[in-house]
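Quick one: this structure, given as structure tokens, is what I'll be asking you about.
The complex is shown incomplete by one protein chain, all other protein chains being positioned as in the whole.
In order of appearance the chains are A, B and C, and numbering begins at 1 in each one.
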Amino acid sequence: MNGEFLTPIDAFTVIDLVFMMMLVTVGIAIVRLKDLFAIVMLSGVYSLVSAAWFVSLDAVDVAFTEAAVGAGIATVLMLGAMLLTARKAAPAKPARHWAALIIVCATGAALLYATVDMPSFGDPLSAPNAYVGLEYLKQTGPDTGVPNVVSAILASYRGYDTFGETTVILTAGLGVILILGLGGPARRKKKSVAAKTAAGKSLSSHHVVLRVVSKLMIPIIIVYGAYVQFHGDFGPGGGFQAGLIIASSIVLYALIFGIDAAKEAVPPSLVRLGAALGVLIYGGVGVINLLLGGNFLSYNTLNPAHPTHGQELGIMFVEIGVLVTVASVMLIIFYGFTSRQPDISDKDW
Amino acid sequence: MNASFAPDFLTWLPAWLVMQSAALLVVMPLLSGPIALVLSRGRLAWTWAIIISLATFAMALILYGQVLEHGSVEYAFGDWAPPLGITYNIDALNMLILLLVAGMGVLSLFYGLPSVLREIAPKDQAAFFAAFMLCLTGLLGVAITGDAFNVFVFLEISSISTYVLIAMGGRQDRRALTASFHYLILGTIGATFFVIGIGLLYMATGTLNMADITAQLRLHGDDRVVRAAFAFIVIGLGLKTAMFPLHTWLPNAYAYSPTVVGAFLASTATKVAFYAMVRFTLGVFLPGSPFSDAFLGLVLAPMAVAAMVICSVQALYQTDLRKLLAYSSVAQLGYMLLGLSMGTMAGVSASLLHLFNHALLKGGLFMGLGIFALSFGVRQVQDLRGLGKTMPVAAAAFAICGLSLIGVPLTAGFWGKYFLITAALEKGWWWAATAILISSVLAIFYVGRMLETMYLQPAPKTKGRSKKITAKAPLLALIPLVLLAVANVWFFVDASLPKGLADAAANVLFGGGAP
Amino acid sequence: MIFAANLLLMASMTLMLVRLLRGPELYDRVLAVNSFGTKTVLFLCVFAFLIGRPDAVDIALLYALMNFIATIAILKFFRYRTLDVALSRMQRRGENS
Partner (left out) sequence: MSWTPELGLLLLLAVPLTGAVGVLALSRWPNLRESATLLTGVALLANVTLLVMAVDTGARPTLTLINMVGGLSLNFTLEPLGAVFAALASALWLINSLYSIGYMRGNHAQDQTRFYLSFTIAIAAAMGVAASGNMFTLFVFYEALTLSTYPLVTHNGDEKARRGGRIYLSILMGTSIGLFLPAVIATQVLTGSTDFMAGGLLAGSITPALASVLLILYVFGIGKAAIMPVQNWLPNAMVAPTPVSAFLHAVAVVKAGVFTMLKMSVYIFGLDFMRTLPAAHWLAWVAAISIVLASLIALSKDNLKERLAYSTISQLSYITLGAMIATPLAALGAALHIIMHAWGKITLFMCAGAIYTARHITNVSGMKGLGKSMPWVFGAFLIGSLSIIGLPPLAGAWPKLMLMMGATDPINRIFIGALIVSSLLNVAYLLPIPVRAFFGKPDVKKGKIPAAPRLTVIPPVLTAAGTILLFFAIGPILDFLRPVFESGGMQ
């Protein structure tokens, strides 16, 4: 302890510990609070902290995803969900508290029990670092030509898992379509005229700054999304994060200019199609590989002469598929939540 | 299995198709989901789903042929060799499940059209079939894969689509929404436990490929991380399997979901989760380690017995037909878990055989109820009155499946119980055999009550709808039901297919020489 | 030095966290969240220098963008309890009521 405190490892450990304490504090606060609005904000903070922590743990890609999901779109979607329910959580039965506490304690005890035999943090000889992980680090360059090992693993080595995850996202979107609906297309004619006149009248209002800034921001966000998409091979990022970012830009548009305007720009039918299309693009790459004589998602077949070019090409298309589905499903959820009338209101409680 | 049985149809087919059948088996229904969503017309989407499900079943048959010929099949995605990439590994154990799920998928879809047209809003029908195909995909994907994390991914596909499908019963009965929500909460906890378990396993072994995990565990030995992983995985999958104290989601979920969903899930979903449990407890973790033996014998077996007895009693007291069958399902899962907890080849083989038969008979029972519900709005036991005369064919098929549930000889259900008792006696677990018998006797009562009401009580003089006339069940729905009833008799007479597969599967797990 | 900057940023994050948890008004919390987001962005930038990986700056940039959207959504919800109507029309509605 003495004197060695400022060696790098220990210094980072301090940062890790502080973030961990913050996470625990925020977590407990979320459990204890009843005000759903405060909980939404706290969960936003939770993901900010965890993303920062992930960076300090050197898990940049995870932090990137956490940032894209937790900070922006998740908050908006949770607010959308809140619109459909009440402001405050209903009190739970005490018996449930105890049951939950027992389960949580048992789970924690099992995890603590396991920690004794866990490899120490960062141990280069531990199984995850020494075995397949090391193999990935060695092989990614020659096999795929992609500098970012994480991208190579996600989109190529374990590309089939990513295909599955994309399908999970589509399934979630499908669930929203089936249970909540998309709220139909934009309420056109009359309403849009009304919107225009309203827009004209409110020019003088103080929202004008916001609107102008947003109009500036939206293209920047989209360009940034494109950067994340295509830079994914080199740095953190990829189709999933890019999809979230692009969806966020449309959410921002909807927040400022109204859901009808957003639906005119990006109609629900298009979004529905997009959700399906992304998975089809991803699977389509696999099917093409099949037709070219390889196994499913065997990108080498795309360019047999230069397998690494084939890999790069395949990863690019696959990431586009992910982008399309993710962005579409996020909008499906946003449309589904926001264009639905609440079943219950505060007065019901 | 005998190689001389290998069907020569493999030689007629293009080699390419045979080689890719493992991938196509899952990828075809997966891609058909989004396409069905785009088709956006109910009947069109249904036709499409039927075509794909038939093709999927054909792929399962091709794979079966390969398994018969080679014993096992491996398919590497992206042509990446196992520890790096994801592989599908098909052996007798998952072949049984694949055949079952693919077959039930076809039957359920044929069965489903009339009820879907009735129960689901027209604008949602295409999306409904898309969700159905994704559910099928997820179940197939869990069963076929040889990669531990891939199990999780496909488990999620099947779970999320299942939540959605169950919630679609909300148009008939709003309670479907709470049932679905309840399942969602518990299912998510289960999935989380499962993924924690996988994470711990990765921590201990550094690999995700199941066969490789086993190999690493053999080198690495047993430690606390592995034990914790075992416990997390069993509990996580236990929630999905509706293992006894974790089954609370199941009765409502089955009772309020759309009829076709109830029939499909009852015959496949818990079975696939149970398969995953068998695969992990005996196939991935080293069988015979003191910890896993203790866990199976001291934790799983009592739970299984409790499920068999307590849930059979609960089934006795149900008035809602689908809940009755759902509780009976939990009890029957107890049989399967009991066979697993024996940890012997005979026990596992018996429980897989019971799994197969139970899928056939429970699917048939739910389909029968669906037909009755479609024609007469039957929900309660007393609503069955007089149906023996008004719908003779459907009622007879329902009755056969019911007898099979009891385990009467001349029906397939008999074999599962027969071999379970044999396995229990061989292990010296006379108390387990007793529990099986008690539960079977209870089954006589709850099945008997349904059949008696159906055949012996006169039809009520209903307002408007007269039950006097013989009602025509929708033919499309009736055919799968009758097929299942016939299968229930056929697999008594000639149980060599399921029994052979179950034996070969148990052989895979216990490694008793080449299959 | 850079490390000290990091620690200071974390200290101010902790202070914001206290305000967030203590409230007392909902508005205080909104402000605290926004400020916390800004601190996180700064932290990530500084930390990127500390560990010598510019990747973290990408994340900071992403945060800045996302936090903007989230803050607008929170404020809109806070003020009007809806997300779907255009802000310009909302203005009128707010004045009339």
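The rule we apply is simple: a contact is a pair of C-beta atoms (placed from the backbone, for glycine too) under 8 Å apart; a residue touches a chain by one contact, two chains touch by 3 or more.
Just so you know, these numbers come straight off a predicted model, no measurement behind them.
Chemist: Which chains here touch the chain that is missing from view?
Modeler: B
Chemist: Which one touches the absent chain: B:Leu98, B:Ala131 or B:Ile421?
Modeler: Checking each option in B:Leu98, B:Ala131 or B:Ile421, the one touching the absent chain turns out to be B:Ile421.
Chemist: Can you work out which residue in B:Ala433, B:Ala487 or B:Leu509 touches the chain that's missing from view?
Modeler: B:Ala433
Chemist: Name every residue on chain B in touch with the hidden partner chain.
Modeler: Interface residues of chain B facing the absent chain: 403, 406-410, 415, 418-419, 421-422, 425-426, 433, 437-438, 440-441, 444-445, 448, 452, 455-458, 493-496, 499-500.
Keep in mind that, in the parts below, only the chains that are shown with their structure count from here on.
Chemist: On a C-alpha centroid basis, what's the spacing between chain B and chain C, in Å?
Modeler: Between these chains, centre-to-centre, one finds 48 Å.
Chemist: What whole-number Å value describes the gap between the mean CA coordinates of chain A and chain C?
Modeler: Their C-alpha centroids are separated by 18 Å.
Chemist: Given the complex with chain A, which residues does chain C contribute to the contact?
Modeler: By the definition above, chain C touches chain A via 3, 6-7, 10, 13-14, 17, 20-21, 23, 26, 29-30, 33, 36-37, 40, 43-44, 47-48, 51, 53, 55-56, 58-59, 61-63, 65-70, 72-74, 76-78, 81-89, 91-92.
Chemist: Considering only the defined contacts, which chain A positions touch chain C in the complex?
Modeler: 11, 14-15, 18-19, 22, 25-26, 29, 35, 37-38, 40-42, 44-45, 48-49, 51-52, 55-56, 58, 60, 63-64, 67-68, 71-73, 75-76, 79-80, 82-83, 194-195, 198-199, 201-202, 205, 207, 210-211, 214, 217, 220-221, 224, 228, 231, 235-237, 241, 245, 248, 251-252, 254-261, 337-339
Chemist: Touching chain A in the complex: which residues of chain B?
Modeler: For this pair, the touching residues of chain B are 16, 20, 23-24, 27, 30-31, 33-35, 37-38, 75-80, 83-86, 124, 127-128, 130-131, 134, 137, 141, 147, 149-150, 153-154, 156-157, 160-161, 163-164, 167-168, 170, 177, 193, 196, 200, 202-208, 216, 220, 223-225, 227-229, 231-232.
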